[in-house]
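Got a structure for you, questions after.
Only one protein chain is missing; all other protein chains are in place.
Presenting subunit A:
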């Protein structure tokens, strides 16, 4: 896809993520929206995956370690043909196959069950190491949250990946500056992610997480690097692409009142018109 097509794909992902969340009127809006452009680049351009090859061990793998962003992944999987649109509107309802946090046994296209923070990144390093020793050339991508990096287990996984020189492991840090209770700098200051990952033995890149061009370029660069795993620090905004949510102090999980519902639905509508589905 060229960058115009990826931007359009990102708008589609954002549109269906919002529609899916709006349907129930509550959910993890903030952290779902901040990874939309990254998902668009991954699924639009980079990941060698398809519904037909979802069980092929030579495919690329993707682990959404920040599992609460599941709704954005589900919208993406719908657009890629893994699930049908009607599934989206079952999110979090009784008996659904789309729980808040991804479940690989329920949703086709989900490579690893995540939601207990810190575990997805470890599993991703296991997948990447397994692929490496099996002699596969595929890549394992993982998105970890900036708040999630509070978890000690993340740093175990990071040490493991560096020691094992997993150069086909690409880790995105969704640096949207906020965690559930507020700003990351106020709760437990992460300081400088790039310096930390470099010190831990990673190639470290940075990208504007709202720019599909920069994200794509960073991944291309990551794939040219060898001997070390790659961290791409994404400068993002929690609630990205929906001004009403971006402006909220607390936007990790929203339960919409009438005003919020009207504002968010207006943005959803606007995006729908842009992408030609409304």
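What we mean here is this: contacts are C-beta pairs under 8 Å (C-beta built on N, C-alpha and C of every residue); 3 or more make two chains touch, one makes a residue touch a chain; residues count from 1.
By our rule, contacts and distances are computed from a predicted model.
The UniProt record for the undisplayed chain lists the protein name "Transketolase-like pyrimidine-binding domain-containing protein", from the options "CcmD family protein", "Transketolase-like pyrimidine-binding domain-containing protein", "Spore germination protein (Amino acid permease)" or "Electron transfer flavoprotein-ubiquinone oxidoreductase". Only one of the listed residues, A:57, A:188 or A:266, touches the absent chain: A:57.
Contact with the undisplayed chain is limited, among A:125, A:179 or A:216, to A:125. In the complete complex, the residue from A:88, A:157 or A:264 that touches the missing chain is A:157. Counting the whole complex, the residues of subunit A in touch with the unshown chain are 57, 61, 63, 103-105, 111-113, 115-116, 118-120, 122-134, 152-153, 156-157, 159-160, 163.
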